[in-house]
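These notes are about the structure you will find just below.
For this view, one protein chain was removed and the others were kept in their places.
The chains carry the letters A and B, assigned in the order they are written, with residues numbered from 1 in each.
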Amino acid sequence: MIVYLVRRFINYAILSMLATVLAYVMACLALDPKARYLGRNPRPSDASINHILDRLGTNPNTPILSRTTHWFSQIIFHGNFGLEYNSNSVAHDMFVRSGVSLQLLLLGSILGAFFGVALGVWGAVRQYKASDQVVTYSSYLVLSTPVFVLGVLLMIVATRFNNAVGHQVIQFTGQYTPGLSGRWNIIQDRVSHLFLPTLALSMFGAAEYSRYQRNAMLDVLSADYIRTARSKGRTRGAAMVRHGVRVALIPMSTYFAYSFGTLIAGSTFLEKIFSWHGMGEYALDAIVKNDINATAGSIFYVSVLVLISSTLAEVLYAALDPRVRI
Amino acid sequence: MTSAPLLEVRNLSVDFPQSGSTVHAVRDISYEVNRGEFLGIVGESGSGKSVSSMAVMGLLPASAQVSGDILFRGESLLAMNDRKLSQLRGNEISMIFQDPLSALTPVYTVGNQITEGLLLHDSALSKQAAAARAVELLRIVGIPAPERRVKAFPHEFSGGMRQRVMIAIAIANDPNLIIADEPTTALDVTIQAQILEVLQKAKEITGAAVVLITHDLGVVAGNADRIAVMYAGKLVETGSVDDVFNRPHMPYTLGLLRSVPNLITAGKTRLVPLEGRPPSLDALPPGCPFEPRCPISIAECRTVEPPLLSIGSVHEAACIRAPEIAAGKLSAADVFPRPEPIPPSDQAKVEGRTVLEVTDVKRYFDLTRGAVFKRQIGTVKAVDGVSFTIHEGEVLGLVGESGCGKSTTILEILELTSPQHGSIEIDGVDVSTLSKDQRLAKRKDIQVVFQDPMAALDPRLTIEDIVAEPLTVHNVAKPEQRRRVGELLETVGLDASMGARYPHEFSGGQRQRIGIARALATEPKLLILDEPVSALDVSIQAGVINLLEDLKERLGLSYLFVAHDLAVVRQMADKVAVMYLGRIVEAGPVDDVFARPHHPYTQALMSAVPIPDPAAERSRKRILLDGDLPSPTDEISGCRFHSRCPLFKVLDPSLQQRCLTEDPQLRVIDTSSAACHYVERNTLQVM
Partner (left out) sequence: MAVIEPMEVDTTATLVDPAKAPKRASRGRLIWLRLKSTPRFWIGVTVVVLMMLWAIIGLWFTHWNPTDQDLINSRTGPSSSHFFGTDDIGQDIYAETVVGLRKSLAIGLIAGPLSTLISAFVGSFAGYVGGKADSVISWFINLLLVVPAFFLLVLISPLLKDKAWIALIFFIAAFTWMVMAQVIRAQTKSLRDRDFVKAARFMGVDTFTILRRHIIPNVASLLIIDATLGVVYAIIAETSLSYFGFGIQPPQVSLGTLLADGSSAATTRPWAFVFPAGALILFLFAVSLIGDALRDAVDPTSGATRD
């Protein structure tokens, strides 16, 4: 079993590695690092631009192949992701910023998964009743709302709320207020900053997972083994919980891996909207600034997250389903 | 109170409201089950037999509307809520379901699922005691090494073994009533025989009454005390086994019994088809529901639905002409006369050329695991050296249980490409020498009819498009195609005007006729029939078998007939080949092989087939096989049947050595041939 999981991991790792390299090539093709300097006044000389770009390893005059191999070998052999346009270390910035991003991403996806599963089970058991309809339509409403719209709408609501209460209960810029003292104050401040973006992300996650879970649960509810459990003397409710939910959780691990990419994209929007200085903001800014190394680094970060979540999903799957444990 | 029946079903009706209409699945039925009794409920799909038992268990979906009453030991089950019923279920009443593969929860161990029922009904029981009891139960139902297997998950068990587990669950709390809903339908015959044996044993141990629901008359003939026949949601005949089998009074029962091929009598007489299909249960016309299919219906049958009339002491039938049948005025032959065979003048002349010759064909599959880094973990020898020939106008029956390689064999032939090993010659031409165009042309000569008529017809095409599809391949002009389709539909006994309809508008039997029409479109010489009747309801099978027999005679066709049902093979085939684990273990003329089987596997197979005749069933001695088919990846040395061979077990150890080391080859014995070292020492008795 361990062997199997290790194989899967290697498989995903190769895919992630290739995707990152291809992303670097795409970034080289799409981004124009020269543009950043051409607009300056006074315009730097071609020689000095070339000099700067050569130092960053992003000079378009160097063939893409040799730039890619250089970049890639630097990562492999030195763990060096290169420099940003302003000569900061990509690796360092990524390290700091991913901490910020993971706070939101982990909290949001765990809460989203939990509420999604609960709502999905509840909806399926009460199929076509009013409560199921409410859950179904609310989840469709949330899924019909782009995450950035959801974020801004929540901000509008929070402003109203703060105004009604009279002071800033819910904060929505940045991840903390600088210069606070006292442990309790700091925790309170963090929570009040975390609240809105986490709510937005977990609402989105819950809406998506609840649809999947409801379908998985409906498939299971008509299964023969539920009938068997009842024929043994389990009541309807007990049979559903002990036998139904347990089996319906199995496909969720796969959906989790599938939808994780969407969650990463969603948290990227939310970082930008709520002015969090995380990896999402970093990635979007890097592209705007035509910064190839930072862009490729961001894609690397994303593909590592996807790699971890896919492997986690496999482990979860194996833990939930004895049929794959061979 | 003690003389009162255990279960009393009174005027039970079950309706399923659907948008616009209501399906009346069970209509006003009453029956009772006495303590320790074995009741068989027989009916075809849609007859309401399962729904009525689900109503007893209280396991119908919420949309069902139930009326009437169900009394268990005098207490009304319908008046109980789910909690109250749950205390009875699994304790007093238990159930065994049809599909053992899906009836067990995949994520819990078998032991867990047995102890679950034990602990639910006995709060005083400790976990250890329950676990010990689970092992004990597995031993009772015949699972080898129960101490180890109790920790296994359902997917590690074969279908037959899972059904044993289901029986263990059902008898765990010593119930008074066991309901078994088609418990053997999904299983092979030799496994079916084992399971029926276990069920009888369970009945003896618990003393419970058993209600066995089945479509197979043979299964109830040997086991049940009493039989109830259901048709279109109604009970149409009840009585003792002997009464119902020997003196049926409802034309439906009568027709059913005459349409089923019987392993002993098959092949000697033609079968009597019972055509048409049951009415749809959402729009029942007034009168007897069997009237449209009944050959002796009279005007009155169309107006009043007949109630069950008493004929003997416990014998009842729902037919207004039952008294006439009872009085002997209408005999079975009057009601369902046997159809005439094709007169010799209409028979095609056959010269006896060789149509198909298969020589030492092998097909191995590599079993691999892993998506990117594939590694071989074994080889499945699906077909391991199979040879046979079919001559013009001849029918070869290829018989075996699932996993024996018969389906792989025919796929190998149908590919028309060179096999992994050996050779395939069609009409004297080796298929490995064919060019692409020649192969396309050759496909005209060999066509196939599949098992499941629903799956074999594309639901999105009209009948005309379906039947014409082979013609489009060979560039036949449109008007000519249309003419041929009309002709073909009439050839298989359908109306030419039906071409514009879609498959779902037809019954199973009609769909199979459409499949046959399609196969005949290119005027083939050889038809490969892959279980052509096994997916059909029993009453429909006879019509299709007769059609295939007639077509063979008229058109001089040859058939390779693949089946697991020995009675059907005996009915149709001229020659038979019995397959086991990728090999033919016995082959020969059909009458010789069935009269004097030489290989112990053939003997076991034959003795496992239930016969729809209570007297014959009771007097039979069964040769039961141990265990399951070995896993196809296992390397077996010597004879591949030795692990289950009943002859091997009684042989002297000095003789056994040869079975363990030497792989027996087919050798000629009398008129047939068998692959067994000790045919001469075989003293096993069949039938």
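The criterion applied here is as follows: a contact is a pair of C-beta atoms (placed from the backbone, for glycine too) under 8 Å apart; a residue touches a chain by one contact, two chains touch by 3 or more.
Keep in mind that what you see is a predicted model, and the values were worked out from it rather than measured.
Note on the undisplayed chain: of the listed residues B:L457, B:L560 or B:A616, the one touching it is B:L457. Note that of A:N61, A:S87, A:S181 or A:S222, the residue touching the chain absent from this view is A:S222.
Which of B:D28, B:E469, B:D592 or B:D663 touches the hidden chain is settled by the complete complex: it is B:E469.
When you scan A:I226, A:A239, A:A283 or A:A313 for touch with the missing chain, the hit is A:A283. Touch with the chain that is not drawn comes from one residue among B:A283, B:A333 or B:L624, which is B:A283. In the full complex, chain A contacts the hidden chain through residues 15-16, 18-19, 22-23, 26-27, 29-32, 127, 136, 140-141, 143-149, 152-153, 155-156, 159, 218-219, 222, 258, 261-262, 264-265, 268-269, 272-273, 283-284, 287-288, 290, 295, 298-299, 302-303, 306-307. Taking the whole complex into account, chain B touches the unshown chain at residues 16, 18-19, 23, 25, 45-51, 54, 61-64, 273, 275-277, 280, 282-283, 292-293, 348, 414, 439-440, 443, 447-448, 450-452, 455-461, 469-470, 472-474, 484, 487-488, 490-495, 498, 501-502, 504-507, 509-510, 513, 515, 518, 520, 522-523, 543, 547, 550, 554-555.
Basically, only the chains that are shown with their structure count from here on.
Chain A and chain B have Cα centroids separated by 53 Å. Those residues of chain A whose C-beta lies close enough to touch chain B in the complex are 4, 7, 10-11, 14, 223-225, 227-236, 243, 246-247, 250, 320-323.
Of all the residues in chain B, the ones that touch chain A in their complex are 57, 59, 82-83, 86-91, 94-95, 97, 99, 102-108, 113, 116-117, 120-121, 153, 155, 166, 169-170, 370-373.
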